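Here's the structure we're looking at; comments come further down.
With one protein chain removed, the remaining protein chains of the complex are shown where they sit.
The first chain written gets the first letter, and so on, giving A and B; residue counts start at 1 in each chain.
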Amino acid sequence: MLLAHLPILIVVLPLVAAPLVVLVRHGGVGWAVALGVSAASTAMSVAVLAEVPGTGVLSYAIGSWEPPWGIEYRIDAGNALVALLVSAVATIVLPAAKRTVLLEVGADREYLFYALFLLCLCGLLGIALTGDAFNVFVFLEISSLATYALIALGRDRRALTAAYQYLLLGTIGATLYVIGVGLLYLVTGTLNFADMAQRLPAVVDRRPVIAGLAFITVGMGLKAAIFPLHAWLPNAYAHAPSAVSAFLAATATKVSLYVMMRVYYSVIGAPTAFGAEPTGAILMALSIAALLVGSGAAIVQRDLRLMLAFSSVGQIGYITLGISLASAAGMTAAMAHLINHGLTKGALFLLVAGVALRLGGTRFEQIAGLGRTMPITSFAIVIGGLSLIGVPGTAGFASKWALVVAAIGAGLWWVAAIVLASSLLALAYVWKFVEAAYLSAPPAGAPARGEAPADVTVPALVLTAAVVAFGLHATPVLEASSRAASAFLRGWP
Amino acid sequence: MNRDIILRVVSKLLIPIALIFALYVQFHGELGPGGGFQAGVIIAAAMVLHALIFGLAAARALVPEWLVETMVALGVLVYAGVGVAGLLLGGNFLDYFVLARDPAYGQMRGIFWVEVGVAISVSGVMLKIFYVFAGRGRALDDKP
Partner (left out) sequence: MTTLGHLGYWATVALLMTGLYIVIARGHLVKKLVGLGLFQSSVYLLYIVPGKLVGGTSPIVDQGARVYSNPLPHVLILTAIVVGVATLAVGLALAVRIREAYGTVEEDEILAADDHDG
C-alpha cells in the first residue's frame, strides 16, 4: 500500500517537516529532522527508480481526481533519476551543514534555515516528479522563494544583493515560463503534460505553440543559468552560506534543465522542437558560447568560489549541448553529465566550505600553500578539478566522452573539437588552483597544518569518492542515463 | 499610538465587524465568493488597523510574535494533515472522498478543513510581514 503512494510521499514528507521544524523552534532538532527527511526521500527515490520498469510510467492522481482533470504525478526513468540526485545530494550536504550554518547563520535563526532548506528540497523534488505544467510553476516558486532567503543568509552583505538579483531574474524566468504554459493551455485546453502532448499535434494554429516554446525556453533558461542568462549565478553561489552553495550548485539548475528536456521531448516533441523550429541550433550556439565564456571567465577570477561558480556556467553548456543534439546518444550524455557534474560541484563546494571554515576566506592569496596546510582537502579539490576538465578516471570524463561520441555520431566533428578545446580552458583554471595550492608558500599567519572538522570533510570526501568511483566504473550512471534518455525520447503518450 | 478620538472610536467599532465579516467570508466560501485566503487577509487587515491606531506594542501584546509564527506553520500542517488523513483512510493524498462515508459529505469536510488551514496560515503570514516591516529599525514600544 505504501509503495503505491511513494510518488507523493517523496514530496509531502519535506513539506510537512518544514512547518514542524518551525513549530519546534530548535536548531538541532531541525537539523536532525531535515537529515532524516532527506535520507527517507533518498530511500524512496531509490525505491521508485527501481519500481519504474524499463518502459513504464508510475502515475499518481492527487486527491483521486483522474488525470488529466486532476493533478497527476508522473514518474519515469528520467525524473526518478533527477529526484534521486536532488535527495541524495541533500542527504550528503546536511551533515556538513550543521557546523557551517551555526557559524554563518547563527544559532537563533538555525531552525529557520532548516525549515527553508526543507521547503527548497520539497520544491525541487516537486518540480521533478509532477506531471502538471502549472504545478511545476508552483513548486518552482516554492523552491525559488526558499532559495532567495537561503542565499540572503550568507556571510556578508554581498549575499543580500546576490539574493536580490536572483529574485529579479528568477521571478522573470518563472513568469516567462507561466506565459509559455498559458499559451500552450490556450491552444490545448489542458495543463497535464501527457494530455498536452497528445493534443498538440491536432493544433492547427502553430504560432501560439511556437511562442509558448520560446517563452518556456527563455524562462527555464534563466532558471538554469544558460549563457547569456547566467548573470545571477556566480554571485549567488559565491556569497550564499557554504552548505547552500553546495546544495544549489549540485541540484537547482539541474532541475530546471530537466523541465526543459521534459517540455522539448515529452510535450512539444522532438520533431517540432528540433525539426521544424531552430531550437537545436540556438541551444547549440548558446552552449558553445557558454563553454568558452564560462570557462574563460573562471580563469580570471580571484576567488575560488567565484571560479567554481563560473565553471558551472561552462559545465551547464555541456548539458545543454547534449540536449541540443536531439538524439538518444546526446540525451544520454546530457543526463550523465547532469548527474556527474552535480556530484562534482557538490563535492567541490563542500571542500571549499571546509577551506573557508579554516582559513576564513577563499581568495587565491588566502589559499596559497593549501597543499601544505590542508593536504587532504587540497588533493580532493584537485580530483574534483580533474573531473571538471574530464580527465579519464573521473566522472567528468565518462559523460564528456559520451558527449563527444554523440557529437561525432551526429556528424558534428567541429562541435567535438570545441568540446575538447574547452577542456583546455578548464585545465587552465584548475591549474590556477594547483599553482596557488602547491607552488606558492602559505601567507604569513596561516593556520598550522590540519584539516577542516571531520563533519565537513567526510561528506565532501564521500562525494569526491563518488566522483572517482563513477569515473572508474561509469556503467551505472551511463546505463541509468540511457534509460532516462529513452524515457524522454519516448515521451508521455 | 494615534490620539485622534474619531479614529480610535471608529476603529474600535470597525475591528469587530471586520472580524465577523472575515468569519462570514470564511464559512460562506463553499457557497459564494470567499474562502480561507480572503478571510485570512481580512483578519490580518483588522489586526493591522489595530496596530496603526493603538500602536505596534499593543498589537504585539494582543497577538504576540510567537503566536504569529505558530499560526504560519500550523495552517500548513492543517492543510497537509487533511491530505495525509486521506492517505490514512485508504485514498490518495488530498483525497476528500474518503473523509466521510458519503463522498459528497467527505468533499465538504475536506474543503472545510483545508480552508481553515489556509485562513490560519494566511493571516499569520500577513501579520508576520507587517510586524517584520513595521518593527524594523525602532524599539518595540513605539511612542509617537
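Quick note on the criterion: contacts are C-beta pairs under 8 Å (C-beta built on N, C-alpha and C of every residue); 3 or more make two chains touch, one makes a residue touch a chain.
Please read all numbers here as calculations on a predicted model, not as lab measurements.
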So there's a chain missing from this view; which of the remaining chains does it actually touch? A, B
Who touches the missing chain here, A:A32, A:V46, A:L103 or A:L160? A:L160
From the list A:A149, A:M260 or A:A480, pick the residue that touches the absent chain. A:A149
Residue positions on subunit A contacting the omitted chain are 134, 137-138, 141, 145, 148-149, 152, 157-158, 160-161, 163-164, 167-168, 171-172, 175, 178-179, 182, 185-186, 191
Which residue numbers on subunit B touch the omitted chain? 37, 129, 132-133, 136-137
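Everything that follows uses one rule, which is that only the chains that are shown with their structure count from here on.
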If you average the CA atoms of subunit A and of subunit B, how many Å lie between those two points? 36
Residues of subunit A defined as touching subunit B within the complex: 5, 8-9, 12, 15-16, 18-20, 22-23, 25, 60-64
Report the residues of subunit B in contact with subunit A in the complex, numbered from low to high. 69-70, 72-74, 76-77, 80, 83-84, 86-87, 91-97
